[in-house]
Structures are given as structure tokens and as C-alpha cells.
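One protein chain omitted, others in place.
And now, subunit A:
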Amino acid sequence: MQITVIDRQNQSHELVVEPGTRSNLMMMMVDAGLPVRAECGGSCVCATCHVYVRQAPAGALSELGEDEEDALDLAFEPGPDSRLACQIPITDACDGLKVELAPEWP
């Protein structure tokens, strides 16, 4: 299964995910050494794992929850495709997911 992350220099990174992995996209990106601050460690409050979804296979993403929508208020330049990576659980349906890291707060 493959997930693509585009970094802030427009470089593409393929995250290869072993089947059966139980994690979330934020953790996967941190583990891959991508520059994600994840200040709150996945508590859905800091919005520093903000990504823009560029391609989402059917079923890859859950509905945007109220918590996540609230936290997105603190994201840098949120848009209609904004999600928090810590709120995207890795499932088999994520194969082919493509996201772009949002800019960091200055």
C-alpha cells in the first residue's frame, strides 16, 4: 500500500505501509522523517500536522469531525481540502492517498 506526501519544497515522498499497520498519517510522516511538528502529539488541538488532501480514494477519509474542524481554526491557511494528519487513521482504503504538507506558521 502506498501513500504519497508532497513536502514544502514540492518533493514527493512515498510512504510504504505494511498491511495491517495501525497508525495514523501524522505518525507515519513523523516516522518517515518528514518535517511535521505535531506539537500536541496527536491530540487534535495544535493543527501543526495540517495537510491538504490532493487525492483521496473512496473510503480513505472519515468525515471531518467537530474536534478536527475546531482545531483547523488554528491551522495556517486552511482550505476546503484541509485535514489534520493525526485524524487520518491508516486503513487499507488509504492505498493511493496523496496529501501535501501545508505551510508552517512563520
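Quick notes on this one:
Just so it is clear, contacts are C-beta pairs under 8 Å (C-beta built on N, C-alpha and C of every residue); 3 or more make two chains touch, one makes a residue touch a chain; residues count from 1.
The rule is simple: contacts and distances are computed from a predicted model.
The listed options are "ATP synthase subunit a", "Peptide O-xylosyltransferase", "Ferredoxin--NADP reductase" or "Aromatic-ring-hydroxylating dioxygenase subunit beta", and the UniProt record of the chain not shown names that protein "Ferredoxin--NADP reductase". The omitted chain makes contact with just one of the residues A:Ile6, A:Ala32, A:Val45 or A:Ala93: A:Val45. From the set A:Glu14, A:Asp31 or A:Asp70, the residue in touch with the chain omitted from the display is A:Asp70, counting the whole complex. One chain is missing from the display, and on subunit A it is touched by residues 39-41, 43, 45-46, 48, 69-70, 73-74, 76-78, 105-106.
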